[in-house]
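Of the protein chains in this complex, one is absent; all others appear in place.
Letters A and B mark the chains as written, and numbering starts fresh at 1 in each.
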Amino acid sequence: MQLSGSGIKCVRGGREVFAGLDFAAASGEALAVVGRNGSGKTSLLRLIAGLLVPAGGTIALSGGDAELSLAEQCHYLGHRDALKPALSVAENLAFWADFLGGERFDGAKSLATVGLDHAAHLPAAFLSAGQRRRLSLARLLTIRRPVWLLDEPTTALDAAGLDMFCGLMREHLGRGGMIIAATHIPLGIESRELRIGGAV
Amino acid sequence: MTALSALVRRDVRIALRVGGGALIGVLFFLTVVVLMPFAVGPDLALLSRLGPAILWLGALLASLLTLDRLFMADHEDGSLDLITMSRTPLELACAAKALAHWLAAGLPLIVATPVLGLLLNLDMVATGAVALTLLAGTPALTFTGMIGAALAVTLHRGGLLMAVLVLPLSIPVLIFGVAASQAAIIGPMSFGAPFSILCALSLVSLVIGPFAAAASLRHGLD
C-alpha cells in the first residue's frame, strides 16, 4: 500500500497555506508532519481525510481496497474528541464502532488496552482531557483502518499514556498500516519527517 | 443500516438524557399556546376558531427552534468530521439525524396537542384533525428546517438567522396544515385535498432536505 500526494496546493480563506507539496508513505511507515504554527499541518491531514478540497494536486492511495475511497480507509483523530458527554464511555465507543462499520474488534478489550475499562459505564462527561483522548484511541483499535491520520495525538496524554500510545502505533505499523501524524514534539516511534512551511 | 440505526438511537438517547433539548420543545409549544389568549382575549368561541392556527404556529416555532443545534453540536465536538468521512453516504446520515430529531422533538408536540386543544376549547374532532395534520406536516418542517441547520453550521451562525432562512420555506406547510384542519372542523372544503397536498409536501421535503443539507455541509467544511 502506498499513499502519495503530488503538487498539493492548499488555499484557506483566500490565503495560500502551502503549494507544490509532495509526499509519500508506504505500508508500515510513519510520517511525522512538522512545521511551525500555521504552516498547514492540520490542513494537510484534513486534505487527506477529504474534509478539505485541495486547490491543486492529487492525493491517492494505491493498493488499498479498490471499492472504498481514501477517506473511508482513514481514521481521523482531530483536536476534538467526537465524544458525547451525555453518553457513557461504552456507549460512545459502541456508537462509533456501529457507525463506522467494517472489521470490528471487541470494544471492551480496546477500553482495557487504553486503561478505561473501569469507567465503561460512566458518562463521558466525567472524563478528564487525557481520558477523553484515550477513549478516542479506543475507537482506532475497535474498528480497523489502514491509514491513521493523527493531529497532535499526544496532547493531554501522561507518560504512561504516551508509552501505551507508542505501543499501539508500533502494533499498527507492524500490521502493515501507516500513520500520518501532525506533531510539534517527537512522536516517540521511528518515523520519517515531512517538513512543511520552511524552517522553524 | 446498522450505521443509520446507531445514529438514530444515539441522537434520540442524547435528546432524552440530562441536558438534551427534546422536552424543552414541548414546554416551549405549551408556553406559546398559553400566551395566545392573553393577546387575543379569553373568548372561547374566538379561541376555538383560531385554535388550529395557534397550534400550528406553536408547533412550527417549537420545531424550528429545537432544530438549531441539529448539526451544530456534532460540528463542535468533531463528530461531524467522522460522519462525513464514514462509509455511510452523508445524505443518509443527514436523513437519520433529522428522523431522530423528529422522533425526539416532533412526536412529543403531537402527543401534547390534545391537552392544548382542551385549553383552546377545541372539540374532539377538531383536536383529532389538528393532531393528524401535525403528524403529516411536522416531518416537512423538520426536513426543510434541516437545510437551515446545515447552513447555520457552514456560516457559523445559528439562532435567528436560521429561523429567517427557514421560516419562508415552511409557508406552504403552514397553509395546507391549517387549511386541512379548518376543513375538517368547519368545512366547506373537503379535508382530503389539502391533507393530500400536506402529505405530498412532507414526502418532497423528505427527498430534498437530506440532499440539500448534505451538499451544504460538504461545501461548508473547513
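Side notes on the structure shown:
Just so we're on the same page, a contact is a pair of C-beta atoms (placed from the backbone, for glycine too) under 8 Å apart; a residue touches a chain by one contact, two chains touch by 3 or more.
Definition applied: contacts and distances are computed from a predicted model.
Within the choices "Carbon-monoxide dehydrogenase, large subunit", "MoxR family ATPase", "Heme exporter protein C" or "ABC transporter permease", the name that UniProt assigns to the complex's undisplayed chain is "Heme exporter protein C". Screening B:23, B:111, B:125 or B:171 against the full complex identifies B:23 as the residue touching the chain left out. Only one of B:61, B:119 or B:200 touches the absent chain when the whole complex is considered: B:119. Counting the whole complex, the residues of chain B in touch with the unshown chain are 18-19, 23-24, 27, 30-31, 34, 37-38, 41-44, 47, 118-119, 121. Touch with the hidden chain on the side of chain A covers residues 85-86, 112-113, 115-119, 121-123, 125-128, 131, 160, 164.
Keep this in mind: only the chains that are shown with their structure count from here on.
Chain centres here are Cα means. That of chain A falls 37 Å from that of chain B. By the touch criterion given at the top, residues 2-3, 5-7, 10, 13-14, 17-20, 76-79, 81-88, 221-222 of chain B touch chain A in their complex. Interface of chain A with chain B (complex): residues 12, 49-52, 68, 71-72, 74, 76, 78-87, 91, 94-96, 98-102.
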